[in-house]
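Yeah, one chain of the complex is gone here, protein chain that is, but the others are all in their spots.
Here is chain A:
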Amino acid sequence: YIHIINKADMAASKGLKILVGCKRVIDYAVKVRVKPDRSGVVTEGVKHSMNPFDEIAVEEAVRMKEKKLAGEAVAISVGPPQSQETLRTALAMGIDRAIHVEIPLAQLEKLQPIHVSKLLAKVCESEKPDLVILGKQAIDDDCNQTGQMLAALLDWPQATFASKIEPSQDSKQLRVTREVDGGMETIDVSVPAVVTSDLRLNEPRYATLPNIMKAKKKPLAKMSPDQLGVDLQPRQEVISVEDPPVRKAGAKVESVEDLVGKLREKGLVK
């Protein structure tokens, strides 16, 4: 599937169409508990909210609209019925319309980035966005895979860990600054492209009451994985989920010799 847009000056065009991914995750402040049968973590009755990196992605899309770089911003969430609340938050922040790909509860726990990226790729075929912005990773599984997989499936360029997105010098591409281990890397990507948001891309806005009320009237379309023709067969089996080991006490050493001696004792150094 190839989607080529008219490479006219981005400033003159009617703006990019942006698709933003939002995932409903356990709220970061909740004390996560492992289920007694060790098959996963307790999610029932637990507070959920939008993945913080996705909030940043939504904010970026809204800002690009305000800067007239983007003409339309669409939010998409793959998840249970309650994902609609997450989408309403996105709409209240300024997104134009939302798409909910509803996953039946039985398949929810086994959903992996490979499935989500395939669902998103199918939606991209019909929606034809110029830019897909996803959070770089979800705070529940920390996978950091969906964006990259999506780009590969679509054969689009990707710019991950974005801390800044702006038009390139000739306005025909996007210039993305990425946060990498060595520092910052700036690359130009042609659209359509997939970008994943990092922490310092922006600071998300508060949804004001008038926008919360307007959000109710914005369209929210529902889709199913069957309609999109994507097979959700799990590729992995979770054997067990356990608490991290209790942190053991450390020991203080007086000198470098002591340190080397202790490391030798523990067989960590020859």
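Here, contacts are C-beta pairs under 8 Å (C-beta built on N, C-alpha and C of every residue); 3 or more make two chains touch, one makes a residue touch a chain; residues count from 1.
Note that contacts and distances are computed from a predicted model.
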| item | value |
| --- | --- |
| Hidden chain of the complex, named as in its UniProt record, picked from "Nucleoporin SEH1", "pantothenate kinase", "hydroxymethylglutaryl-CoA lyase" or "Isovaleryl-CoA dehydrogenase, mitochondrial" | "Isovaleryl-CoA dehydrogenase, mitochondrial" |
| Touch criterion as defined above, residue of A:108, A:139 or A:187 at the omitted chain | A:139 |
| Given A:61, A:92 or A:111, the one touching the chain that is not displayed | A:92 |
| Absent-chain contact - pick from A:80, A:113, A:204 or A:225 | A:204 |
| Contact set of chain A toward the excluded chain (per top definition) | 27-31, 47, 52-53, 85, 88-89, 92, 136-137, 139, 142, 161, 179-181, 198-200, 203-204, 206-210, 212-213, 216 |
